[in-house]
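Note that one protein chain of the assembly has been removed; the remaining protein chains are unaltered in position.
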Amino acid sequence: MSTDNIIYPSTSDDSFKRPNHGYDYTKGAKSHTTIESSSINYPTKIYNDSLVANRKEVSLSSMAFLFQQMIIHFHKDSKTVHEFEEKLLTNGFQIGSKLLELLNFRSSINPTNSSRTSTFLSSNTNLPTPKMQSQTSYDTTSGNSSIPSNNAVISKTTTQNTISNQEAASTSHYSSIANTINKMKRRDLKILDILQFIHGTLWSYLFNHVSDDLVKSSERNNEYMIIDNNPVLTQFINNNIKNSCNYFMCGIINGFLNNAAFICKVTPHRMPTENSDERIVYLIKFDSQVLERENLRFSS
Amino acid sequence: MAIETLLIVNKSGGLIYHRNFGEACEKRKKLTSNDYLIIASTLHSILAISGQITPRALKLNQDDIDYTIPYVPGVGMPSSDSSNNSKMSKLGSFKGDDYFKESFTSWNKSGLRQLSTDQFTMFVYQTLTGLKFIAISSSVLPKNNEMETSKNLNLANQIGDNFLRKIYCIYSDYVMKDPLYSLEMPIKSENFDKKVQEMVYNVQ
Amino acid sequence: MSSSAGQQQIKTLKVLGEDVWKNKVEKINSELFTLTYGTIVSQLCQDYDRDFEKINDELYKMGYNIGVRIIEDFLARTALPRCTDFNTTSEVISKVAFKVFLNLTPTIANWSQSNDAFSLIISDNPLSDFVELPIDAMKSLWYSNVYCGVLKGALEMVQLDCDVSFVSDILRGDNQTELRIKLNKVLKDEIPVIED
Partner (left out) sequence: MPQYFAIIGKTDNPVYEAQFISTQKKDGTQEFPSDLKELNPFILHASLDIVEDLQWQMSPISSEGNVSVSRGGFLRSKNASTADNCYLGKIDHFYGLAITAYITYSGMKFVMIHGTSTNTNEAIDDNNCRIFYQEVHELYIKTLMNPFYNASEPITSPIFDLRVRQLAKKYLK
């Protein structure tokens, strides 16, 4: 039983487990934080970096090799094929749940105001010293980057690679985009909405093209299918474990749907056709509870 | 120039892949897999020895020998009118309609690169990591006159090297990125087989 | 130290790297790469119960397994001739290899006097997007240790026995991410005999 689900008595002081500066659930809400006054300067990166898509790319080979190592690691650890697939599913689930929030948030940023990301010039000064630079903005249409001329720009220290005509690399700075969003993207409530989002936005995010098809099965009304004619990640893997490796992608879809309260099971099936023999069908079986909710709420 | 046999020998001389194509299968039916192992290791040692016994003269004026192999367009690629040139690149992790488009220098400076007899011609492509790709082609070079043969020889050699470098690219995609393949072991990947068959078929 | 011939060579390598990246490499969203690596590391944290030394070794081993394979991909893709000296090797690694696989060009710095060791300063490490080390990992985990394994494996396959290790990492609060490569010896006997 791993140590982290032992309930620690609130008096135990293993501070590395629960730093005493942030929120501590055993002590409940605090009205002020000791850190504001204390000089501890916690290095933070994630709260400085921007969430705006930086559209960077790596080579497919690197991704294929990393994926290969993940497969090898899980394959040698698991005794049965089912266990191997479960591991891939849970890992994909993690990514799916993160992408649900990230991609929806990003589609709330309409392109116009992403080009003028405001720097959160907070009034009080005891912010840990973030590098005060505004993100070099890039408008999604033309490739070149227009660097805003406002005064907060201090020399771009980190990335010195020449930004010729690709988008400007986003430098790390303390920026928040949320205050420029006047309308957050709607939370998808219906099965079809969220599946459209997966078919379109998630697939283009992952593979630069929408998924090849989104089909509702005719026999059972709780089954939907997403079709991918040539799966990118498992193209170099041989047939004996290729289908099991597709469980990683199922995990991503599963994580995406389950976290949006659409409980389902996703399984990959290889159904080759004459012009695409690597064709994979991701079968999504929704829980009865989801259908019930759909009928109750939206059957009008 | 039809490719009859393809052999891949790893850096320690072990045979990790051999395939016969077309009618060569019957001709070489009597050769058992053990024979192929012997062939592979003898080839490995021949290549090593040939590297050592290169004539002094060749080694001295090393730099004026041009080792660049020009790019021969379309070797092993489906002819452009083929039906299914779907937009999806069929070249795995390589972009565009061909694995490479520029000439390249051969790493094989002093060893054996080509062996032409009246029965067959053998091309050898060796990589920096010691991997050896050997293609045996049935086309025999006409022996009419000196000038003619050396020109044909040169062209055949270029096609051979272009072909083998593409096999190396396929190897780097479908064998190196296959989770179940362990290094130096025989290749069992059907993907690799399929791609090689396609390549050989297109070279016909 | 790099003579004019060197400069010219560096330029051609840079042009080669950029050309191969732009025209010859299928690409994928770097965030998928980052997130996949993230789940691998968090899975290792679970498997090895936050023993960060063991996680460093496992990441190194994974990197090594990639390195011995990725060198074949690199050579098949670029067909670069063998590097004449360690200086050229460093240029090839920084201007071509990192560019072709990660679209990065780390800067080369602090060459050792005996010219057998150099550092790579990685400015924009794709692996460390969205990552913040927990306090207990801050002192002992090298998050991107897979890079060391990859370089070790790849260089070993071209007969260069090197030691590769991290010196500093932005994630640990240092001001730059530095990777140290030291050449121990050239594995003379293993050089394929065809190119004396």
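For clarity, chains are labelled A, B and C in written order, and residue numbers in each chain start from 1.
Just so we're on the same page, a contact is a pair of C-beta atoms (placed from the backbone, for glycine too) under 8 Å apart; a residue touches a chain by one contact, two chains touch by 3 or more.
Fair warning: this is a prediction, and the values are worked out from it, not measured in the lab.
Peer 1: The complex has one chain that is not drawn here; which of the drawn chains does it touch?
Peer 2: A, C
Peer 1: Can you say which of C:41, C:148 or C:183 touches the chain missing from this structure?
Peer 2: Here the residue in touch with the unshown chain is C:41.
Peer 1: Using the touch definition up top, pick the residue from A:81, A:261 or A:291 that touches the left-out chain.
Peer 2: A:261
Peer 1: Which is it among A:88, A:177 or A:284 that touches the chain not included here?
Peer 2: A:177
Peer 1: Which residues does chain A use to touch the chain missing from this display?
Peer 2: So the residues of chain A touching the unseen chain are 18-19, 21-25, 28-33, 35-36, 40, 42, 44, 46-47, 49, 51, 94, 97-98, 100-102, 104-105, 122-124, 127-128, 176-179, 181, 183-187, 189, 259-261, 293, 297-298.
Peer 1: Contacts of chain C with the missing chain: which residues?
Peer 2: 35, 38-39, 41-42, 45, 130-134, 137
Note that only the chains that are shown with their structure count from here on.
Peer 1: Using CA atom means as chain centres, which chain is nearest the centre of all the protein shown?
Peer 2: C
Peer 1: Roughly how far is chain A from chain B, going centre to centre by Cα mean, in whole Å?
Peer 2: Centre-to-centre distance between chain A and chain B: 44 Å.
Peer 1: Averaged over CA atoms, how far is the centre of chain B from the centre of chain C? Could you give it in whole Å?
Peer 2: For chain B versus chain C, the centre distance works out to 30 Å.
Peer 1: What are the residue numbers in chain B that touch two or more other chains?
Peer 2: Expected reply: 92-93, 173, 177.
Peer 1: For chain C, write out the residues touching at least two other chains, lowest number first.
Peer 2: 25-27, 69-70, 73
Peer 1: Would you mind writing out the residues of chain C in touch with chain B in their complex?
Peer 2: Touching chain B: residues 23-27, 68-73, 75-77, 79, 81-82, 157-158, 190, 192-196 of chain C.
Peer 1: Can you name the residues of chain B that touch chain A in the complex?
Peer 2: Touch list, chain B to chain A: 84, 86, 88, 92-93, 173-174, 177-180, 188-191.
Peer 1: What part of chain A is in contact with chain B in the complex they form?
Peer 2: Against chain B, chain A makes touches at 59-61, 64-65, 68, 71-72, 75, 229-230, 235-241, 245, 275-276.
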